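Omission of a single protein chain aside, the complex is shown with its protein chains in their original locations.
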Amino acid sequence: MLAITNLSFSFQHRRLFDRLSLTANSGELIHISGPNGVGKSTFMAVVAGLLAPASGDIEYRIGHQSVPDRRAYLEYLPAEANGLYIKMDATQNLLFWAHLRGVPLSREAAFAALDPWNLNHPLLRDGFPVEKFSTGMKRRLALARLDLSPVPGWLLDEPLYGLDADAMRVFRQRLETHLRKGGFALLISHDLAPLNGLITRTINLSRGVKHDG
Amino acid sequence: MFSVEDKREFYAGALLQFLVLAHWLGAFYYAPVDIHQGQVYRIMFLHVPCAITAFASSLGLCIFSIIGLRQRSESVMAWAKATAEVGLLFTILTLATGSIWGRPTWGTWWTWDARLTTTFLLALLYAGYLLLHASMPAGPGRVRVCAVLGILIFADVPVIYKSVTWWRTLHQPPSIIREGGSTMDPEILWTIVVGIVIMCLYSSWMVRVRGRNILLTGQLEAASFEQLNG
Partner (left out) sequence: MMANAWQQYRALVSQGVRAELADLERLVSPVLFAITLLLLFAFAMGDVDDSLRIRVYLAETMLTALFALQVSFARLFEPDRQDRVFDLLRTYPVSHTALFLAKYSLILILGTATMIPTLVFGAFLNQTANQHLFSWSVVGISLLALAGLGALGVLLSAMTLKANARQILYPLLYFPLTAPVLLAAVQSSRLCLDGGRAASDIKAWLGLLLGFDCIYVTLGILLFTELVDES
């Protein structure tokens, strides 16, 4: 489980959130809500390990034991970027990120992972650099990488960005499976309709104070 | 109107300034005339303290950088920046006084002496440090990057010095300072040592004033942001 205690963060002398606490357990989909600019993406970045908090603790615990590096249990999906090497093709990207986590992914397995996202076409998956992908295709590739990742915690910042209705359906299925298998996710999303029924809890970041929804 | 601390700082500065001038004047009248170089050599009483200070600043920069890196502290890096600025000032002074000596003594404004060359490179490094500082927005990123550069600069100075010394031994150029304390008049030696001490104190005072200045600017910025955000 992910345990966040008394988290505070300031950016250029402005306190974005103060003494925020939250726990995420298996099977939970926690929606982080709030108006634009309140600090949702920043919060996600802090949890992911990109930014250091001013104070507070973020721990990932297995049982009662806190793990040394929570990044081994979390996968981050940024809002307006996908973290893809744009000069490499889809398969190379999937292989690289999987190998970085120690997952012995094979090419065939990578193709199979691209399948549900409609990217398994022989002309798309191989030799076709990601920079030539459309916005939606890039996002789908990033979601494919997310799905392949063996970690229990997903940190999703606007995952539906650029997706068409089909892709949103696929994402909902994969998310459901992930939660069912004991994973959890923190979610920021403007569009909640496709994820109706999955959200277990909402946390509102207005004015840096947590309101349990 | 002025705090006690400000007053103390002012008087300390005035005292040190007086000491610097007093030492300089004393050097003119007290130290003997050099057989070989006449009156011109007296510039050494400024040149050597400036050089020592310039190099000592790199040590100061390194120490502040290590502490700032450990503590991830912007305020410590303010002191580092002040040290870099003072270091730049003194490298320029060292080069200028070295030039002023070189001209009447060797006939050239510049010589590839190991100390001068190293000082030149050090000046470039200090300038680069300040440019790097200016080119990054304030924040933890800048703290880390500048701290790393501060450490790198200090680590490089001995290597630069050694390499230039070896380079110049191939050509036996004139040296700015005669090697060997035994050939140096004790009066001259002591005058230089006193000069070094005074200059180090003076530059430390400068660092302190400038460091507080930088910290204050940061606080003002923070206050203005608070005003903006209500």
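Note that the chains are named A and B in the order they appear, and that numbering of residues resets to 1 at the start of each chain.
Assume a contact is a pair of C-beta atoms (placed from the backbone, for glycine too) under 8 Å apart; a residue touches a chain by one contact, two chains touch by 3 or more.
Only a predicted model underlies this, so the values are computations on that prediction, with no experimental measurement involved.
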item: Omitted-chain contact residue, chosen from B:Ala27, B:Leu116 or B:Leu149; value: B:Leu149
item: Omitted-chain contact residue, chosen from A:Phe17, A:Phe43, A:Tyr76 or A:Phe184; value: A:Tyr76
item: Which residue of A:Val151, A:Ala167 or A:Ile203 touches the chain not shown here; value: A:Val151
item: Identified contact with the non-displayed chain, of B:Ala22, B:Leu59 or B:Val159; value: B:Val159
item: Full-complex contact with the absent chain, from A:Arg19, A:His99 or A:Lys181; value: A:His99
item: Absent chain, residues of subunit B that touch it; value: 69, 121, 124-125, 127-128, 131-132, 135-136, 140-141, 144-145, 147-149, 151-153, 155-156, 159-160, 162-164, 166-167, 170
item: Where the missing chain touches subunit A, by residue; value: 48-52, 69, 71-72, 74-76, 78, 81-88, 92, 96-97, 99-103, 129, 150-151
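Please note the rule applied: only the chains that are shown with their structure count from here on.
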item: Residues of subunit A that touch subunit B when the two form their complex; value: 12-14, 52
item: Touching residues (chain side subunit B, partner subunit A) in the complex; value: 72, 138-140, 221-222, 225-226, 229
